[in-house]
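A single protein chain has been removed from this complex, and every other one stays in its place.
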Amino acid sequence: MSVRDDIAARIPGGDAGLIVLILASAYLLYILAGIGLGYDLRGQLNSIATLTFYIGIFAMLSLALNLHWGYTGLFNIGIVGFMAVGVYVMALVSKPVFVAGGAAQVGGLGLPLWVGIIAGMLAAAILGLVVALPALRLRADYLAIVTIAMSEIVRFSFLSGNLQEFNLFGTKVGFGGGSGLILDFVPPLEALFRSVGLWGVYLGFVEAFQAIVPRNPKPVVDGLIYGALLLGFVAVYFWLLKRTGESPFGRVLKAIREDEDVANALGKNTDGFKIKSFMLGCALMGLAGILWLMPQGAVTPNFFRPRVTFFVWIALIIGGAGSNTGSVLGGAVFAAVLYQGPRYFQNLVGTVFPNLDSPSGFGQAISPLISQFDPVPLLLYTVDSIRQLQLVVMGLVLIWLMHNRPEGLLGHRKETASVISLDRPKSMTAADGGTDGEVRTDGGVTEDDSTAAVEGGASDE
Amino acid sequence: MSDAANPPVDDVANEGNDDALGAFASGVETTEQFPLQVEGLRKSFGGITAVDGASFEVEAGTLTGLIGPNGAGKSTTFNLITGMLKPDSGTVTFNGEDITGLEPHEIANRGMVRTFQIARELSDMTVLENMMLAPKQQRGEKLWRSVAPVVRDDVREQEEELLERVWEVLDFFDIDHIAHEYAGNLSGGQRKLLEMARALLTDPDMLLLDEPFAGVNPTLEKKLLTHIHELREQGYTFLLVEHDMDLIMNNCEHVIVLHQGKVLTEGTPDDIRSNEDVIEAYLGGNV
Partner (left out) sequence: MGIAETYSRGREFAIERPFALVLGVIAAVLLGDLLLGLATGQTQFADIGTLVWDGLMRGLVIGLAGIGLSMTYSILNFANFAHGDYITAGAFSGWATTYLIAGLGRADIGALLLVGAGGSVYGGTIGIGMLSTPLAVVAGIVVAGAFAIALSLGVDRFIFKPVRNEDGITLLITSIGVAFALRYLMQFVFGSDVRGTTAQPPSIGLYLIDGTVFIDAHDITLLVIASGLMIGVHLLLQRTKLGKAMRAMADNQDLALITGIPTERVVRSTWIIGGGLTGIAGYMFILWKGTLGFNDGWLLLLLIFAAVILGGIGSIYGAITGGLVIGLTASMAVLWIPSAFARAAAFVVMIVILLVKPSGLFSGRSTA
């Protein structure tokens, strides 16, 4: 446990300073890129909203994974399965009831959105329980295989024609199969504001926004407000998980991560703790999935490929498993640099060099390089394929991190697992001020022991 | 009960600290004469029979030694008693209750706690976190209590009480100066102390100590023994595995000799000292 250089220590404000600094630079870069792209104000605001959206999503997911891996040592690589179940169950509950001839192939139960969200989270937690009950006693690598297999089972199940439509409580519902599911419930923001009776106020605000964005400001405002809402959720996740971690409950989780047998021998029912931690994390993953897809209008099973799980892991490892602050930071850095960054770069290139004709395949891209030393087609193809290459880069980043900085950006950061500071209480004073600082427990200074009741003494070998 | 308000004193083994330890000795009840009874315990790993029908009893309020050459099955016996391993056959009775096959945490919660031969500190937790983990019935171990706003104040209150106790024990074990250190950075002896301190914080009736003094300096060893005797007088029961014969002979009322998974003999230290079989077992001969 060598003392790695702690980036945060070099920045005024410590962790908070680092988070502010990183977020500020990310936003600044995006605004600069926006200027480069010749975005008008509308474009800039949209780009900020998108960035905020992904920062929020990945921070939430990374926090939830930190509960599993960072705190409890549960190697869950089936994250996307819990997200999928969350979203699909939410859709099932909250989609409007089927009407023949409508746009949607299947309907839902038509219950309010918040009921659907809670149902989705519960479903994710219950799936977590189903996985956890048998698998939590397995070695970490086995749990990994079981969870990823589970997430693929979930995806195949939603893909299958058998769950495409069925009857529930007498209405035609379903998961839509491979062609996807239209999320035709009330838009989330509208539902939120209506439920607190502020929808009119919100519309008024949108109206007022016309001063800044004259034409159709609603999508812009929606995006920004939804982004802000997600940051609010990040704050709630952070608060919840910080409290969970900094408590006797979190202490037991940490002990389980370190050595489950010890926790068990000290009278902690480790299985119970692991199941609770796993289910809570799964519910939070389900919610993050819901928040990600709820505003997208539609959902298809193939969105939930294992690569999403991989994204979350990279985010967590960037930030440093075990630390909630790190998780948020990792989520933000991942979203801004690795996830959205390449796409922006692609847009930027597209704007700077409009009407570029990039080759349709690697063959057309590489042959000019070989025959005429012309690298341009290959470069164009590279930019055009950035969404695939982005995953290559992420893979390399993960390898680099595991080689060079497995403890993450923040260094070896551990948040103390207790409700209070563990310093010596003020009411107590050190009982042995005189010998402070000396190594006395083994092979150290010998002192008079007036109360030695043992005759013969102990022999040392 | 606590000496928290007492002025600091120079000698580490002073009376004030003894009282501090007394704070967690409360609630010990001696109902049975033999709280731990082991009957025909057997366990084999593949071809090796590590414990082969061992039967013995441990008398309440005693410091009983469990000795035997390397590989005699002492640690395995501990594992079987405390539920870390399930016996192939045989029963373990604790305070009149059959605890065979219970989970380790269930056994620990009935008041029997063990330490490990190879100290198993929780490396990435500080000494303080290690210690705070141990006490039983912590309110905050319920997730909702730790999270919910008002209820968390109860948890905080209890944490404050626990913290005082933890510091008292840290002082007593003389590891207060490394309280904030990660347990993984401790020396072997310090880890042993941490283990014993942690075990005591669970408020057990009975402690099973597996070679607790390995790596601990002689002075501290002496001091610990003194306190083990004090605790024993207060009603705690100890079962102690130790290779140091002098230590066993000088401190234990009763000694059980394990050899090849069976109880070879048992009795007072004097009986054992003069027993031919024991000498032979230790010399490696077949009995």
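Observations on the structure shown:
The first chain written gets the first letter, and so on, giving A and B; residue counts start at 1 in each chain.
Just so we're on the same page, a contact is a pair of C-beta atoms (placed from the backbone, for glycine too) under 8 Å apart; a residue touches a chain by one contact, two chains touch by 3 or more.
Just so it is clear, the model here is predicted, and its values are computed rather than measured.
Residue in contact with the omitted chain (choice from A:Y71, A:Y226, A:W313 or A:Y339): A:W313. Interface note for the absent chain: among A:D222, A:E246 or A:E260, the touching residue is A:E260.
The chain omitted from view is touched by exactly one of A:V93, A:M394 or A:A417, namely A:M394. For the chain left out of this panel, the touching residue among A:S157, A:T171 or A:N269 is A:S157. Chain A residues in contact with the hidden partner, per the touch definition given at the top, are 75, 77, 134-135, 137-142, 144-146, 148-150, 152-153, 156-157, 159-162, 258-261, 306-307, 310, 313, 317, 360-363, 366-367, 385, 388-392, 394-399, 402-403, 406.
Methods note: only the chains that are shown with their structure count from here on.
If each chain is reduced to the centroid of its CA atoms, chain A and chain B end up 42 Å from each other.
The part of chain B that touches chain A in the complex is made up of residues 4-5, 7-14, 16-17, 82, 84, 103-105, 108-109, 113-114, 116, 120, 122-126, 128-129, 132-134, 136, 138-143, 146-147, 152, 155-156, 159-160, 163-164, 166-168, 171, 173-180, 182, 184-185, 187-190, 193, 198-199, 202, 213, 215-223, 225-226, 229, 244, 246-247, 250-251.
On the side of chain A, the complex with chain B involves touching residues 1, 240, 243-244, 247-252, 254-255, 257-259, 261-270, 273, 276, 280, 322, 414, 416-420, 422, 424-425, 427-438, 440-444, 446-461.
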